[in-house]
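With one protein chain withheld, the remaining protein chains of the complex are depicted in position.
For chain A:
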């Protein structure tokens, strides 16, 4: 099916437009459309992965304009994996939201679908300016979703988030402009070819453009000096939105991986691997800062937000090492950490709902009404996210540590394991406070089944990833090999005239 590649963008767009039809009321219909569209996206994601798994790179030329002149959507193993991951995460979040969170403001489901459209577009596009446009689509939707439900904390966090991202967008445009001025193209594969034959006097310009892009992607990914917006925004966001935001930092990581492996790959000569030294040291710094943040957090949501930062640092360390083995390990870890941190945001909301006034703050409160189940889920999530055996976090971390070589090993192992210890200490302290240090009568209502489903769907990914560790790591290994060889993409897009529309 030739239009399959564009479906992850068109499907949420159409669903979002349908959802605009009635602003008020018709809750059941809206929920149905939202959930069905997201479930269809999962199916599309599976089909895309099945199509990309063979290793062939296919593209969809929008409007029939052939690359490098038109805008293309490119499907390879990495983009297929990311689209599927987004859809799986979104399904858990949207079902959770159907329990009542979607009625706290207007048009939740429409914004949710548009955010998915932006995320999927960013994963699929093969054009640098189009990447900017999809970044803006996902950011615009995320601004509105972050403020969903209102309240002082959300608006304050929203002001930071919006201003910072608007400044980041300006920088993105400047970087794209510089790269266009120096190379004369915006298609990433074409840019990769042209960098190979770049006149020496333009190398400085391209270096500046490339590193400015790193700042922008670093802002989205929340790398060390640019992460201060993240904990507050994620802790303030409504639970299903925070769960979906778990993929947002990964959009930044994906962009770093894509741009620097394709455009600044081996063929770029002296400009190759421009980002590596920066990313490596900043990732270790991010890990240390996140470890401190995890220990200092006095609220479960804030704790989970810092755990997102831990995962960002871990993933960036994989990019900083740069070897295919490290990239393969980071992709496995990326799948694990996105789903688990998303699940933990949802779980934090459930725990907060049952503790009444104490909420998610880590203080003595009333015992939980359904404490046994919640504690069990919390235990699973904590073990997975701290990276303890037997769950998937341990496998991801072990793969990553095994891929470190020489002096990198001496830096990565202590920092990564130390941060893991911080997470372990903080999570066990949080768990014992939430579930054991309580007094008085249990209160709160039994939780709706949809919320249980959302949490179990996301946290259940961890044991599943352990069972399927073989096939998943084979796939990520193949993805890393494909990324290490950008010629495949270049050949598919530039040298192969004609072909699929």
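Throughout what follows, contacts are C-beta pairs under 8 Å (C-beta built on N, C-alpha and C of every residue); 3 or more make two chains touch, one makes a residue touch a chain; residues count from 1.
We take it that contacts and distances are computed from a predicted model.
Per the UniProt record, the chain missing from the shown structure is "Na+/H+ antiporter subunit C", taken from the list "Peptide ABC transporter permease", "(Fe-S)-binding protein", "Na+/H+ antiporter subunit C" or "Putative tricarboxylic transport membrane protein". Residue-wise, the contact with the chain that is not shown comes from A:167, picked out of A:167, A:398 or A:417.
Screening A:159, A:292, A:410 or A:464 for touch with the missing chain picks out A:159. Within the whole complex, the absent chain has one touching residue among A:178, A:206 or A:321, and that is A:178. Within the entire complex, the positions of chain A that touch the omitted partner chain are 129, 133, 136, 140, 143, 147, 151-152, 155-156, 158-160, 162-163, 166-167, 169-170, 173-174, 176-178, 180-181, 186.
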